[in-house]
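Since the structure comes first, as structure tokens, the remarks are kept for the end.
With one protein chain held back, the other chains of the complex are shown just where they sit.
Let's look at chain A:
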């Protein structure tokens, strides 16, 4: 905890040492530029599907597994839709989470509960809470909207495994579960390598490490593995991605609340 505080203070001190507001402005500009460029490199995939497996670990070492298939489809203008269907545990099989993301406003989400035969909208307050009991919030699993944050470049430095990175702080413009996220983008491909999450009181709450990147279609880097460690509770979640498939021809019109009922 002390260490983190020191890191933050060092960052603040470094910022204070920079002689003028111009330099501060340029750190802000540089941060925004890196974030926008990173986001741009993930866009334009058309549609995509993958399988995710989450292994939840309690502080005592017990584990539990969740498995799901996800489809994403871009609908133009920075908007996208995704459908996440659970396979495991058996009693939530075919339960599905539909998300419509828009540029510049908050997402809409619906949950399809097959055994109750009901579709229910999820109100936005829950989006920063735990995703199916894991250490991930829903917002941690997905690419973040550049517009929802202010970005400040902190410095360039080594990330996990010594990869040369840009370190950028992003602060939420509206209510969030975090006060600050510190992101390590590798300099070569601007892929997220690591994120440190700071809670409302500024304490280092969680760390995400992203690894196993593979290049698809010669231009899209996708992660194979995401490890989230909660430093407060000692709990951890490993999310493994597999079966990435691009351009399978997902019809965005299938990803609507009314169409959810057809999943069985």
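Throughout what follows, a residue touches a chain if its C-beta (ideal position, glycine included) is under 8 Å from a C-beta of that chain, and two chains touch if they have at least 3 such contacts; residues count from 1.
By definition in this document, contacts and distances are computed from a predicted model.
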Chain not present in the shown complex, as UniProt names it (candidates "MMPL family transporter", "FAD-dependent oxidoreductase", "Ferrous iron transport protein A" or "1,2-phenylacetyl-CoA epoxidase subunit B"): "MMPL family transporter"
Chain not shown: contacting residue from A:50, A:113 or A:259: A:113
Candidate in contact with the missing chain, chosen from A:132, A:168, A:210 or A:239: A:132
Among A:34, A:56 or A:195, residue touching the chain not depicted: A:56
Sole contact to the chain not displayed, among A:200, A:214 or A:245: A:200
Touch residues of chain A, complete complex, unshown partner: 1, 56, 58-60, 62-64, 89, 91-93, 95, 97, 109, 111, 113-116, 118-123, 125-126, 128-133, 137, 177, 199-201, 203, 232-233, 235
